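Data first, discussion second: the structure below is written as structure tokens.
Yeah, one chain of the complex is gone here, protein chain that is, but the others are all in their spots.
Which chain is which? They are A, B and C, in the order written, and residues in each are numbered from 1.
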Amino acid sequence: MPDTALYAPATTQGASVVSRPDVTVTRAAPLARLAFRGDATAAGKAGAAFGASLPMAPLAANPVGQRAALWLGPDEWLLLAASGTVGEEVPWALARTLCDEIATAVGTHPHALVDVSERNVALIVSGPRAAALLNTQVFLDLDEGAFPVGQVTRTLFTKAEIVLWRTGPDTFVVECWRSFAPYVEGLLANG
Amino acid sequence: MLLISCPWCRVERPEIEFRYGGEAHIDRPAQPADLDDHQWAEFLYMRSNPKGLLAERWRHVHGCGRFFNAVRHTVSDRFVCVYKTGEKCPDLEALAREGAQ
Amino acid sequence: MTQQNRTSEGGRIDRGTPVTFTFDGKRYQGFAGDTLASALLANDVHLVGRSFKYHRPRGIVTAGSEEPNALVGVARSRAKHASGEATPNLRATQVEIHDGLAAESQNRWPSLAFDIGAVNDKLSPLFVAGFYYKTFMWPKRFWNRVYEPFIRAAAGLGKAPTKPDTDTYANTYAHCDVLVAGGGPAGLAAALAAARSGARVILADEQAEFGGSLLHERGAEIDGKPAADWVTDAIGELGDNPRVTLLSRTTVFGYFNQNFLALAERVTDHLAEPDPALPRERMWQVRAKEVVLATGAIERPLVFPENDRPGVMMAEAGRIYANRYGVVPGKAIAVATACDSAWRAAFDIAEAGDTIAVIADLRAEPPAALVERAEALGIRVEPSCAVTGVIGKTRVTRVLLGRMSDTGVVPAGEVEADCLLMSGGWTPNVSLHSQARGKLDWQPHMGAFLPGDPVQAQRSAGSCRGVDGLAEVLADGARAGVAAATAAGHTGEAPVFTATGGDAGSGWWLGAVPHDRDASRVRAFVDFQNDVTAKDVKLAVREGMHSIEHIKRYTTTGMATDQGRLSNMNALSIASGALGNEIPQVGLTTFRQPYTPVTFGTLATTSRGDLFDPLRKTPIHDWAAEQGAAFEDVGLWKRAWYFPRGGEDMHDAVARECRTVRESVGLFDATTLGKIEIVGPDAAEFLNRIYTNPWTKLGVGKLRYGLMLNEAGFIMDDGVVGRLADDRFHVTTTTGGAPRVLAHMEDYLQTEWSDLNVWLTSTTEQWAVIAVQGPKAREAIAPLVDDIDLSGDAFPHMSLREGHVMGGVPCRLFRMSFTGEAGYEINVPPSRARAVWEAVWANVEKLGGCAYGTEAMHVLRAEKGYIIVGQETDGTVTPDDVGMSWAIGKKKPDFVGKRSLARPDLVAEGRKQMVGLLTKDGKTLLEEGAQVTVERSPARGTSALGHVTSSYQSPAAGRPIALAMIAGGRDRIGETLHVPMPNGGIAVEVVQPVFVDPEGSRLNA
Partner (left out) sequence: MTRFSFWELARKALNAHQDWGHQWRKPDPKPEYDVVIIGAGGHGLATAYYLAKEHGVTNVAVLEKGWLGGGNTGRNTTIVRSNYLWEESEGLYDHAMDLWQDLSQELNYNVMYSARGVMMLAHTVHDVQVFKRHVHANRLAGVQNEWLSAEEAKAYCPPLNIEKNIRYPVMGAALQRKAGVARHDAVAWGYARGADKYGVDIIQNCAVTGIRRHADGSVSGVETSRGFIGAKKVGVVAAGHTSVVMDMAGVRMPLESNPLQALVSEPVKPCFPCVVMSNTVHAYLSQSDKGELVIGAGTDQYVSYSQTGGLQITTHTVDAICELFPMFRRMRMLRNWGGIVDVTPDRSPIIGKTPVPGLFVNCGWGTGGFKATPGSGHVFAHTIARDEPHPINAPFTLDRFRTGRLIDEAAAAAVAH
């Protein structure tokens, strides 16, 4: 079972974007986010240091406790980590520590690691109508058979790029760049 | 809207996730300085633009971000195959003969 | 409120729920379940509109979406009509009535019954096909002033809305195993079969109710139940299946590549008081593994003189009105046909107790069973009999008959009738099959084109592929449904349905019906809406229009809002006769999407206003807005343009901002700059290849300005690049160029230099950028910086440090300048950017500084002669053109664009070069884009030497300054040139393009 505990709803004002009986959209609290690039060897070492191995299968996610590694491309992963403490501050220190630990573990094997904690924000879309709401703007088959729990992909949300991760049968996480969030939220609120 | 299968993600996705990259297998010369103006113009601008099978580049820009190549028929817009960047161009004439049968 | 044509019982309308609506301002009553057409007919209103060209009175011809004539403007209420919110050109046959609905007839003035435009009908001998190509050419100036306005006013149909639409529209992307288009017996059977096989099914029908022809099939039975009951059960079964999506009022309007289909669902127009949360319409964009087309067949009119008069309608439509809506469209009804099905319309109506005046059949020997039954019902039957015309302008009063023989047609008397039902047989509805690029096969024995082999994962079923008979159609649908489900990976067996009744039978007619009338005087219409007659088609052929595509365009047949659904086959047949060519050789015109017209709002879906495009704001945006900043659009971003204070206009504000930066300090939001982090052991090598500059030797902690070319050698982007570590660079790009630059880099990296170990990550939104520029910049930031030595020696111009501000906020501090002043760019996390900004702002304010916007930034950099990509450059400019040869790594063997720079024209003499311009009078501000010439008042057609790229009032120079691209410009420094303007040339001196601090001493201050 994928872990959704990684994403905690934000408690700030306006964090609830949509609140209907059959679907809710909520802003998620900040996370440490790292973009990791490299080959399988690098990924292997990075995974060991990170605490969640980097999946090699396309569109796969590997959540482990407060960590998750998401496959975004054959040499690209998005690493997510929560600090474990409740708060609305971006965990820079955690990001920094993770960067250092992973960099040390991978060593001189060619790779790239970039802190993108602040670049992305996340929305949690949940409820029996979650897939239907997303399908107003996302052209993917979100039937559970076609897009099972655990699948993650970058895709388009009409004119915004997002990362879409199904964390449960009725729960999705939408990651997007910070300045696109009002657009994504606006369309979800209207949908 | 085309349905394109990404050889990296191994899924079919709608065209809006992809960006077209023009004709494939037009490799940038290793030593551009050695080319005369004609040859350089050939590399820069001349394209086969065929009515039929075309090996072309696509990038799964809103997906895995990777480039790959595809063979597509430019009249039916049907994809014949996709393959990863760096792999050899299939024999288009053979594919055309197969398609005709 | 009489509804005098309403039957006493029967039909699917809800007689317990009367509905009041207006037509042309008059109140009428119908019942829930009525369409506007059925309700008007119930009130014996046939005349509903005027035709396009001749303004002929027109009535209701069909009962479906193929209606060519009964087009009306519709609004929720009369008030909305009056305020310009009505939708024009809706088919009365598709509009469902609700209380308050207001419909208006179109293309008539002053009234429907008396229309001035009808003089066109009198002039019809002149207004034949293509007449306008032959006249209106003299006197020449009359075209734009007289003729064209006249033609424009006469044409068009309804009136476009004049008020912004307040309704909303929605979108849904969907996937399914089997999409079934059409919910008649074939479609229902297919959907049942597919759904029972376990497939994910979408069933769509454009009508309000599923059932198609079964909704008016009196007497037919399926599985021992009346057909309508079977439909209810079938829909019940499908509705209970969670893998089935039922979409009524939903038109499958487009069939695109790879089984991508577009559907338009009408959600609220039929409701009197819809939930405001609901959209008016919804577009469904569906990717289907398999498609079943079960779109039925469309009855074909007969082409005889005056066949367009109100009261003349399709036989099946008559049957639909009678059986489904409980409306008999006349008191005495004549039937003209060549097909069995019209006889059944006559029987159903007669059995309901109404008068059938005659059945005239073009065939010599209609089936005996039909004749017998007609006689049993007391109906007069005339075989070998053509209708040769009708009497009555705004309503049929009498029908003219003619006896057909080998020698021609002889008059056979008249029949009193206020309604004429006609049928030329059935045209299989192959639109979607054709849209899917499937070929059509001509079936001479049926007089019809049937779908040929499908090109996509698609199959047709039922009467759209010529299958007749209810049992056969159901079996065909079931077969198609199972086949589709199987192809989509499911297994099942085709259900077997037993059925009786409900076939079209045999018989058909194509093309003009022979008559005995004066051919030069009467007109038989092929395309009703566009007023195309059989004679027009023949004229086109006579004039050399031998392709059916030419005939279409010359006569406009098939180009009306019904896209020739009724007319194309008749037009084709007449053309084939005139050409002496077989029908399949002549061929049909192309079927295109949409199947029926689709609302723009539906196509636009949710894109609107702030959600039309993503609207990107920086973390500082709200602060700027609170300060009263004006914003400009750059790409998707909003950028603060200038910050007017107390009554300042833009000019004053910008001047103040510029002065302040040069005198003390200014604060600028540079967050929108693109940022890319380039990491990996080969990072420097990658930059060497992508930028013109050399990078290998750039030290860690150093910045360098980078120039990027496209492969053609022209400047594409620029920005400052910082080295964070041996293998890590922080690259900046222009705001608008960010996505393009990243794509350009990825392209080379992945497809040309995949051997390089380097990766690119966009960090545009990882960092907010606060630029602090001016002599007091250091003072402004120093109190906030935790752990970076800001002294000039420790942190010189063009260097970079990582550290913290404000007690622990991570930061990348750049010492750089785009203003010519000493300055910094503080990169901080966006989540804290506003706090940092406000803290810096507090210091800046204390120091007498200000916030400045993009306009001041432009002025400041122009004073220094720094280029803006896209302003000084336009995609045709090389580094040397803008005096930046210094940015080219001379020793590098190659970089993107290098080879192109050696092309003959790029090294030619006389290229445009960037220079400065000063107006001789020291006062006049040049206009950006103004041309520069040698002469003061050049003759028209003189070549320009170049143009002004940037021009500002420079507070620092105390005069206007300009940058320009001028042919051979650098050699012209010192020369006087001219900028010709409408009110005279402006003399300018060519100068070096640097107006402030040419030595750059202020940078290091």
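Convention: contacts are C-beta pairs under 8 Å (C-beta built on N, C-alpha and C of every residue); 3 or more make two chains touch, one makes a residue touch a chain.
This is a predicted model, so every value here is computed, not measured.
**Q** Going by the stated contact criterion, tell me the shown chains that border the hidden chain.
**A** Contacts of the omitted chain with visible chains: B, C.
**Q** Which residue from C:26, C:140, C:445 or C:923 sits in contact with the chain not drawn here?
**A** Of the listed residues, the one touching the omitted chain is C:140.
**Q** Of C:51, C:563 or C:672, which sits in contact with the chain we cannot see?
**A** For the chain that is not drawn, the touching residue is C:563.
**Q** Given that one chain is not shown, which residue among C:87, C:197 or C:819 touches it?
**A** C:87
**Q** When the complex is taken as a whole, what residues of subunit B touch the one chain not shown?
**A** 1-2, 15-16, 19-20, 22-23, 37-38, 40-42, 44-51, 54, 56, 72, 74-77
**Q** Would you write out the residues of subunit C that touch the absent chain, in ascending order?
**A** 52, 84-85, 87-89, 125-126, 128, 131-138, 140, 143-144, 148-149, 151-153, 155-165, 167, 169, 254, 256-257, 260, 262, 283, 285, 519-520, 535, 539, 542-547, 549-550, 553-554, 556, 561, 563, 590, 592-594, 597-601, 603-605, 607-610, 612-613, 615, 632-634, 641, 712-714, 736, 870-871, 874-876, 900, 903-906, 927-931, 933, 938, 940-944, 947, 980, 982
Rule of thumb we're sticking to: only the chains that are shown with their structure count from here on.
**Q** Roughly how far is subunit B from subunit C, going centre to centre by Cα mean, in whole Å?
**A** 29
**Q** What residues in subunit A touch two or more of the other chains?
**A** Within subunit A, the residues that touch at least two other chains are 76, 139-140.
**Q** For subunit C, which residues are shared contacts with two or more other chains?
**A** 285, 287
**Q** Show which residues of subunit B lie in contact with subunit A when the two form their complex.
**A** Where subunit B meets subunit A, its residues are 8-11, 13-14, 16-17, 62-66.
**Q** Touching residues of subunit C toward subunit B in the complex: what are they?
**A** Touching subunit B from subunit C are residues 256-260, 285, 287, 437, 455, 711-712, 743, 746-747, 750-752, 754, 893-894, 898-900, 902-904.
**Q** Given the complex with subunit A, which residues does subunit C contribute to the contact?
**A** Subunit C reaches subunit A through residues 168, 170-175, 200, 285, 287, 606-607, 610-611, 613-618, 637, 677, 679-681, 757-759, 761-767, 810, 829-831.
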